[in-house]
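Only a single protein chain was left out; the remaining protein chains are all shown in position.
In this document, chain identifiers A and B correspond to the written order of the chains, with residue numbering beginning at 1 in each.
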Amino acid sequence: MAVAELTTAGGALAAPRRRRTRAAASRIAGGLAVLITILLLSSFITYSLGALSNSNPAATILGQDAATPAAVAHLDHVLGLDKPLPVQYGNWLSQAVRGNLGVSYFTQIPVSQSIAQRLPVDLSIAIGAIILAVLIGGTAGTVAAVRRGGWTDRGVTLACSAVSTLPAFVVGIILVVAFAVTAHALPANGYTGPSAGIGPWLAHILLPSLALALPVAADVARQLRTSLVSVLEQNYITGARVRGLPYRRILIRHALRNAAGPALTILGNDFPLMLAGAVAAEAVFSLPGLGQLLLESAQTRDIPVVQGVLLVVSTFVIVINLLVNTALGLLYRSADGVGV
Amino acid sequence: MTRTTRRAPGSSVLRLPSARIAVAILAVIVSLAIFGSTLAPQSPLAIDAGALYKGPSLHHLLGTDYLGRDVLSRLMAGTRLSVLTAFEAVAIGLVIGAPLGVATVFLGRWFDFSANRVADALMTLPSIFFAVAVTAALGNGLVQAMLPVGILLAPVFFRVSRAATLEFSRAQYVEAAELLGGSKLHVIRVHVLRKVLPTIAVTTATAAAGALLAVSFLTFLGIGVQPPTPTWGGVLSSDLDYLNLAPWAPFIPGALIAITVGALNALADAYRDRAGAGELHSPVADPVIKTHSTLQPLEAADDRQTAA
Partner (left out) sequence: MTGKPPRDEVLGLADLHVTVHEGAATAVRGVSLSVAAGEIVGLVGESGSGKTLTCRAALGVLPPGCAVGQGTISFERQDVTDLSRRGWERLHGTGMGAVFQDPASYLNPNLTVGSQLAEVLRVKQRLPRREARRRGIDLLAAVGLHRPDWVFHQIPGELSGGMLQRVMIAIAISCEPRLLIADEATTALDVTIQAEIIELLRDLRDQRGLAVLFVSHDLAVIRELCDRVIVFYAGEIVESGPVGEIIERPRHPYTQALLRVASVGDFRRRELQVIPGQPPQVGAGITGCRFAGRCPAAIEACRSGPVSLVPLSHVHQARCVRATDPELTAVPVTTAAATAEAEAAELAAR
């Protein structure tokens, strides 16, 4: 098919572009395949946790008095707990892809509903955190690279080292103390959805998002600085200058574009840490999110909820990884990235 | 980096002032872990209703908490639990991950491939969720909770020891040793391990830092211990409820956690710089950008090595 394309007149123009997009697409597809494997593996591990427990959910649900062996056996059958593990997993998975994550052992509320209720909270702070991490980390890294060797550079590098070792809950606490308790500028806890007003919503998610974003921003800034310093020494930057392009344009369209890759990868790698930080943020800022749901259901050993939350979290991680991979594929068309 | 003397790498590391400070800090922490309860100036459980949330004073060097208990004593007593469970997690990760990482180089393509995929899966997931989930399955105990933390540390050890083994097993002298008649196992034990161990040592330090953070996090969330047992994270968490009264309070346990973690990381850095070990970051950290694979960055490093 490729050969035929090359011999036609119109094909001569489109073939290399098509070849490049096909290469990028196969790269994404390959990544997708790996990620699906990961999803399956992690969901299986997740699912097995429930089975690992020698707690007897049927007995717990029925309560001590009603938990006669016959009643337990009956409930086991109803809940499907008497089938072998892989079969149980298969059933659960096939239901899960259709959006049915089962019902809570205790409240009988569908798991997907509980999750859907809490998801906006975590989505708000996670997306807010990503945006803040990119803005803060990107700016800091760029400024440090452009003014390398100077005081700004040294200050930024020092700040990054300090912040990246701090866990999210410590950062969150510092922020609460600084902005909420001492300065009374922002609320220390609670959450209001955007439908109740954009202002209060933003006020409530700003500090938690910042708590998640700062350690990641530090990592991103550090990596971006290193890459950008290297890119700015490349010949093609001189080439762009000599063509008379304005400095800002060169910095953004040529330098940052090529230097952003590793920083983007760091962002993708740190995303699971951000999610863990979300659990911390929910605790520090009293947000009704998935982390709290997980903690509560773990306390009561409400297995379906636990499994559901874990599945959602894993999916989140995988989606972000996919996005990062796609972005990298779009940014870098040459085979070796920067071609140093 | 070649070394002309046969001194163990440890001694040269201690020349660095940062390493010395780090070791000193860690020595204090470890001795607190062993002797904490006995060394504490006061009982960590003694409630004093008349001295709620007082600042640092001669009697209470780090102040008191919301029940009038001496913070210094509580933190000292809590050190043992944090350190022991962190140790548990690191040990699990090390014992599972490191030998597998070394072995996988010699066990054939299929094993290596599948092991890597499993490692990928485990590495993408944040441990906290699994730690909490495990308590749902196995009960609300810190020991159980640190189990998944340890399991999720294993892929890190796996990756690191695999990469180190790959690098050194290709070295000429290993081939020479084999040719001279040493069995594969002997070669691994004597030559490869000697080079791989420093790398694993570095990873142990950073893994310990991570595990310590995980413990603090879990106790902060209330997982694994019943009050009034003191833990670092627990002290931090209760401070949060009374921020209006004492905004300075959470900084004390926070600083303790940060200093310990910082010391571990500094030690790892110093060791890495000195012994030249542990430079097995993904190419992402490489300033000369040569790859844009994301999910399996070390894979790219391997490909480069196989192609070399």
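Things to note:
Keep this in mind: a residue touches a chain if its C-beta (ideal position, glycine included) is under 8 Å from a C-beta of that chain, and two chains touch if they have at least 3 such contacts.
Fair warning: this is a prediction, and the values are worked out from it, not measured in the lab.
The hidden chain, counted over the whole complex, makes contact with A.
Of the candidate positions A:Val146, A:Leu245 or A:Leu323, contact with the unshown chain belongs to A:Leu245. For chain A, the list of residues touching the undisplayed chain reads 12-13, 16-17, 20, 234-236, 238-247, 249, 253-254, 257-258, 331-339.
The rule we apply is simple: only the chains that are shown with their structure count from here on.
Chain centres here are Cα means. That of chain A falls 23 Å from that of chain B. If you check the complex, the residues on chain B that touch chain A are 117-118, 120-122, 124-130, 132-140, 213, 216-217, 220-223, 236-237, 240, 243-244, 247, 250-251, 254, 257-258, 261-262, 265, 282, 284-292, 294-297. Against chain B, the residues of chain A that register as touching in their complex are 31, 34-35, 37-38, 41-42, 45-46, 49-50, 52-53, 55, 165-167, 169-170, 173-174, 176-177, 180-182, 188, 223, 226-227, 229-231, 258-259, 261-262, 265-266, 268-269, 272-273, 275-276, 279-280, 283-284, 294-295, 297-299, 301-303, 306-307, 309-310, 313-314, 317-318, 321, 324-325, 328-329, 331-332, 336-338, 340.
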